[in-house]
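Please read through the structure below; I'll follow up with questions.
On to chain A.
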Amino acid sequence: MTPDSGIAVGTRPTVQAPAPELAGWAGAATAVHAIQQMPMPMTLRLHVADHGVAHIDFAYNAFEWEHPLDAFPVTPASVLVETCTAEPDAPAFELPGRTLDPLLWSIGFHAFGDEPAPWLVEGHRYHLRRWPSLSGIEIDLDQVRMIAMLGNAFATADELAAAAHTPPSDARRLVNALSVAGMLRRSTAAPALDAAPASAHSVAPSTGLFARLRERWGH
Partner candidate 1 sequence: MEHIILFAGPMGAGKTTAIQSLSDIPVISTEAANTDRATADKATTTVALDYGEIHVSDEERIRMYGIPGQRRFDFMWRILRDRAEGMVLLIHNDGPDPVDAMREFMIEFADLCERGGVAVGITRMDVAPGPILTHYTDVLERDRPDLMVPVMPVDPRDRGNMEMLMMCLIANIEMRAAYSAVPA
Partner candidate 2 sequence: MIAQTTVSLAPHKDPFVIDLATVALHDLTDVAHTVRYATVLTEDGFEVDGVPAYEEDRLSSMASSIQALSEAVARELVIGRAHYVIIAADDAHVIQLRVPGQQLVLAAVFEVEETLGNALAACKYAAERFATALNAR
């Protein structure tokens, strides 16, 4: 299994930072993905039209932005991307800042519409490296189920959609979001996700404690 990386470890980075202005969040997502492949620590400033500047310090898994994430601008007029090399032991802003997971999730979720991110290879299966922090953003319980599936099995986006009984576009957006947030590892050798595992009764969306509790709590 190879890590989700565009470069070989120990070489000079061959992934170029994107041009400073691309449509909407696609440029930002691509820049984030590129930075995650770089061995040197970087910071990122995203100039979001009419919404100020989001400043990301990857070394501290934090960002600062005056804009609240629960009103994330889905289709801003532009997002200018500015990359900077981080100073050693010098956070780009006063810590603790805000936890980075929700911002990267939001960027990845809205960057490429219903299509997979350009660096995701068809046929590759993905598995969570770790669970994303879900506080502070709107996330529905179908997404929680899909995250839990990816936390316990490798799957392509389409396999995930089939197992979770959700539209393929929902699964693709989720995989995009997790990929931009740096939470996925990939495999070319993992077997296909079984859409009907041995305990299928417990994981079908309409049965199991998860489904019943969801209904009880009105989500």
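A quick word on the picks: all candidates are chains of the complex that A comes from, given by their letters.
In the analysis below, a contact is a pair of C-beta atoms (placed from the backbone, for glycine too) under 8 Å apart; a residue touches a chain by one contact, two chains touch by 3 or more; residues count from 1.
Quick caveat: nothing in here was measured; it's all calculated off a predicted structure.
For chain A, the touching candidate in this complex is 1, chosen from 1 or 2. Those residues of chain A that touch candidate 1 in the complex are listed here as 1, 60-62, 95-96, 99, 101, 127-131, 133-135, 141, 144-145, 147-149, 151-154, 187, 189-191, 193-194, 197-200, 202-203, 208-210, 212-214, 216-217, 219.
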